[in-house]
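Only a single protein chain was left out; the remaining protein chains are all shown in position.
The letters A and B name the chains in turn, as written, and every chain counts its residues from 1.
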Amino acid sequence: MKRLTLILTLLLSSLFTFAQESGRQHRIVMQLSSGDTLVHKNLMKQFKNMLEAAPTAKIEVVCHGPGMDMLMSDRSIVAAKVKEFASKGVRFLACDNTIRERNLDPALVIPEAGHVKAGIIHIVERQEDGWSYIKAGF
Amino acid sequence: MKRLTLILTLLLSSLFTFAQESGRQHRIVMQLSSGDTLVHKNLMKQFKNMLEAAPTAKIEVVCHGPGMDMLMSDRSIVAAKVKEFASKGVRFLACDNTIRERNLDPALVIPEAGHVKAGIIHIVERQEDGWSYIKAGF
Partner (left out) sequence: MKRLTLILTLLLSSLFTFAQESGRQHRIVMQLSSGDTLVHKNLMKQFKNMLEAAPTAKIEVVCHGPGMDMLMSDRSIVAAKVKEFASKGVRFLACDNTIRERNLDPALVIPEAGHVKAGIIHIVERQEDGWSYIKAGF
């Protein structure tokens, strides 16, 4: 019985420590499905604020549907900022289903962006791995 | 001490296996609160892509507020698609609070749809049970 108590205590305390220490490692998967350029500009401000408040946060931004516009070098109004935040560790991910369905030219996708096959399924898998989900947009 | 190590190892490895095996069973609760018919059409494309990328995924779509329009047979522009995806296992759920507050005729709700009392609380409970959450719309 003593051993049981010990094991449960150790296990629970390690879980709580992991979950609750204040300097914890945030992992954030954001979904951008909006083509609204105001949303894109606002998102850049949010990256700045997030990285200031939590400099070690892992941030991924999955762009799909009209949201892919933010990653297209021929139309994005925040291309320079995307490159800047990519260099600071924010991971931008283009949805290949969207590229195919919208007949976008893959060569025009900002080269700093990574790719996922199906945007929503990637977001789902991140949540299954314990990442927090934030839907971008107003 | 050996036993403790064994137990922790077994426990952690089973947790990791459950969470990380690539063929894992996705459970996805989507929230549709938009009455925008472009959102409704886009959602149908997303179902197609999701089921292609993850054929065994469990998908629920909770429709509330203006989003209930997608499930009303007198105004939905995707009624045929809703029936098609319902037959493929996507579960559409109508919010009874919305039906009452918007004075919608319950007899006009697409019969393939299920019902929940309070849409948001259902979404919350699914998240508590480990489902991933996706907000539909742009």
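Throughout what follows, a contact is a pair of C-beta atoms (placed from the backbone, for glycine too) under 8 Å apart; a residue touches a chain by one contact, two chains touch by 3 or more.
What you see is a predicted model; the values in this text were computed from it and never measured.
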Contacting the left-out chain in the complete assembly, out of A:50, A:63 or A:78: A:50
Touch list for chain A against the chain that is not drawn: 3-4, 7-8, 11, 19-20, 24, 26, 28, 42, 45-46, 49-50, 52-54, 57, 132-135, 137-138
Residues of chain B in contact with the chain not shown: 3, 6-7, 10-11, 31, 33-36, 65-67, 97, 101, 117-118, 120-121, 123-125, 127-130, 133, 135, 137
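To be clear about the criterion, only the chains that are shown with their structure count from here on.
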Distance from chain B to chain A - Cα centre to Cα centre, in angstrom: 21
